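This part shows subunit A:
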Amino acid sequence: MAAVSLDHGLILAAILFVIGFVGLLTRRNLIVALACIEIMLNAAGLAFVVAGARWGSADGQVMFLFVLAMAAAEVAVGLALAIRFRQSLGRLDVDDADEMKG
Partner candidate 1 sequence: MTALFYIAAAVAIIATVLVITRSNLVHALLYLVVSLFAVAVVFYTLGAPFVAALEVIVYAGAIMMLFVFAVMLLNVSADAPLRVPRSAWIGPLVLIAVLLAELIYGIGLTNHALHAGEVGPQQVSAALFGPYVLGVELASMLLLAALIGARHIASQPESPGLDEPQPAGEAPDTRANEGGEA
Partner candidate 2 sequence: MILLWYILIPAVAAPLAWLVSRSRPDLARWVALAGTALPLALVTWQWVSQAGALKAAFVAHGPGAAGLVQGTWLADVHATWIAPLGISFFLAEDGLTLIMLVLTFAMGLLAVLASWRGITARVGFFHFMILWTTAALAGVFLSLDLFLFYFFFEMMLIPMYFVIALWGHERRVYAAIKFFIFTQASGLLMLIAILALYFIHGRATGVYTFDFTQLLGTQMPSGTAFLLMLGFFAAFAVKLPAFPLHTWLPDAHTEAPTAGSVILAGVLIKIGAYGMIRFMVPLFPQAVYDFRTIGMILAVIGIIYGAIMAYAQTDLKRLVAYTSVSHMGFVLLGIFAWNTLALQGVVVQIVCHALSTGALFILVGTLQDRIHTRDMAKMGGLWAVAPRMGGTAMFFALASLGLPGLGNFVAEFLILVGTWQVSRWAAVLGAVGLVVATVYALWMMQRAFQGQETHALRFDDLVPRETAMYAALIAALVVIGFYPQPLIATARQTVTAAQQMTAGSPLSPEAASAAQTMIVDGATADDGQ
């Protein structure tokens, strides 16, 4: 049933990954940044599942599981930080956070 070839899957993952990365680069809102990180992690997980599908072994999916766990952890701490960020800097704009430089 898998007429889909490996590289198509990987290309899809790559595209999603790259879109996430561009979001990270351009959007100044911290929440969106966290979302973009989630997109990139999801794309990486997708790549792993595609790889697993190629070899027909469960390794890919196990790795996806771990990526999932890591993403969840990341979001939890990220959002907590976002709340703290808004309280101390007033806005969720990432560019405000440039007090330390030089």
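Picked so that all candidates are chains of the complex that A comes from, given by their letters.
As a working rule, a residue touches a chain if its C-beta (ideal position, glycine included) is under 8 Å from a C-beta of that chain, and two chains touch if they have at least 3 such contacts; residues count from 1.
Bear in mind that the values here come from a model prediction, so they are computed numbers and not experimental data.
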{"item": "Numbered candidate touching subunit A, per complex, among 1 or 2", "value": "1"}
{"item": "Of all residues in subunit A, those that touch candidate 1 in their complex", "value": "1-12, 14-23, 25-29, 31-32, 34-36, 38-39, 42, 46, 49-50, 52-62, 64-66, 68-77, 79-84, 86-88, 91-93"}
